[in-house]
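Let me begin by handing over the structure; questions about it come next.
One protein chain is absent from this view; the other protein chains keep their places.
This part shows chain A:
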Amino acid sequence: MDAFVTHTGTAVPLRRSNVDTDQIIPAVWLKQVSRTGFEKGLFSAWREDPGFVLNDPAYQGASILVSGPDFGTGSSREHAVWALQQYGFRVVIAARFGDIFRNNSTKMGLLPVILPAEKVEALQAAAEADPSLQVTVDLEGREVRWAGEVVGFEIDDYTRWRLMEGLDDIGLTLRHADDVAAYENERQPWLPTTV
């Protein structure tokens, strides 16, 4: 995955709450067996509406999505993260996220940033007033900056480090293969196997 240290770009305000992963990428798009091409499915039902914010030419090229609360609830489909990234987003900002979506994002290097609801609202308003507004998301400094505003956010040290280094989780875990083997020797004897 790509390392994430700091990112500056323009923002799209998505004034909806409970943006579930069925909306981010509807199920018909999940039949692909490859990892690419999901940008076409991003919000595909909503994009049929010419008034949908992503269809507004003013927001073309934006890389930061600023959503209402409970973004990414519902299905565990990581395709939602792939679709957002392949469309060009590097950051999603919201007051609350679905747990699985947030996990999936950090595995892929899409940064989910939790800001207080009133700050999300302020950023949405600022991006509506000026779609060319430059927004900086600084993971190293744990803050979001725009037009003189500086808002801190929380993220645990480990996830931050992993994102900043662009590290593959599996590689990290395999360093502890001995611990895993030791654990396996102690497992309860009645636990089932599938064979």
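Simple rule for what comes next: contacts are C-beta pairs under 8 Å (C-beta built on N, C-alpha and C of every residue); 3 or more make two chains touch, one makes a residue touch a chain; residues count from 1.
Assume contacts and distances are computed from a predicted model.
For the chain that is left out, the UniProt protein name among "3-isopropylmalate dehydratase large subunit", "Aspartyl/glutamyl-tRNA(Asn/Gln) amidotransferase subunit C", "Helix-turn-helix domain-containing protein" or "Phosphate ABC transporter ATP-binding protein" is "3-isopropylmalate dehydratase large subunit".
Interface note for the absent chain: among A:Ala3, A:Ala129, A:Val150 or A:Leu174, the touching residue is A:Leu174.
By the touch definition given at the top, chain A reaches the unshown chain through residues 15-18, 20, 22-23, 26-28, 30-35, 45, 68-70, 73-79, 81, 96-100, 103-104, 107-108, 156-158, 169-170, 172-174, 176-177, 179-180, 183-184, 187-195.
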